[in-house]
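All protein chains of the complex are present and in place, except for one that has been dropped.
Take a look at chain A:
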Amino acid sequence: MEKTYYNPADLSKFGNISELQPEMGRKFFDYYGEVFKEGALTAREKALIALAVSHAVQCPYCIDAYSTDCLEKGADENQMMEAVHVAAAIKGGAALVHGVQMMNKIKELTM
């Protein structure tokens, strides 16, 4: 088997992170479970946000998990791709808005 840093089978072992630090692990998963419960936002809206964030943080495990989760929660392909564009817009915007800092520096350094 080709050696890579990411193995899809590791996704199902996510819960194992508690083995080395049970207390923190438990607190994290309790919190995680609480976050994704239906609340002011629907479970589907939360899954779409998670999908967008997965792309922003470029986590392949999360992309796998939340693509499936979005499908299971009834999101359609357009909604899912729009969520990815939201992530892309924020990431792209975040890079571009620093262009103002660059422009400030240019002004500072040039005649």
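Operating definition for what follows: a residue touches a chain if its C-beta (ideal position, glycine included) is under 8 Å from a C-beta of that chain, and two chains touch if they have at least 3 such contacts; residues count from 1.
One rule holds in what follows: contacts and distances are computed from a predicted model.
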item: Among "ABC transporter substrate-binding protein", "Chitooligosaccharide deacetylase", "Response regulator" or "Radical SAM/Cys-rich domain protein", UniProt-listed name of the chain not shown; value: "Radical SAM/Cys-rich domain protein"
item: Residue among A:N7, A:Q21, A:T68 or A:N104 touching the omitted chain; value: A:T68
item: Touch criterion as defined above, residue of A:D10, A:D30 or A:D76 at the omitted chain; value: A:D76
item: Residue numbers in chain A that touch the chain omitted from display; value: 12, 38, 42-44, 68, 71-74, 76-77
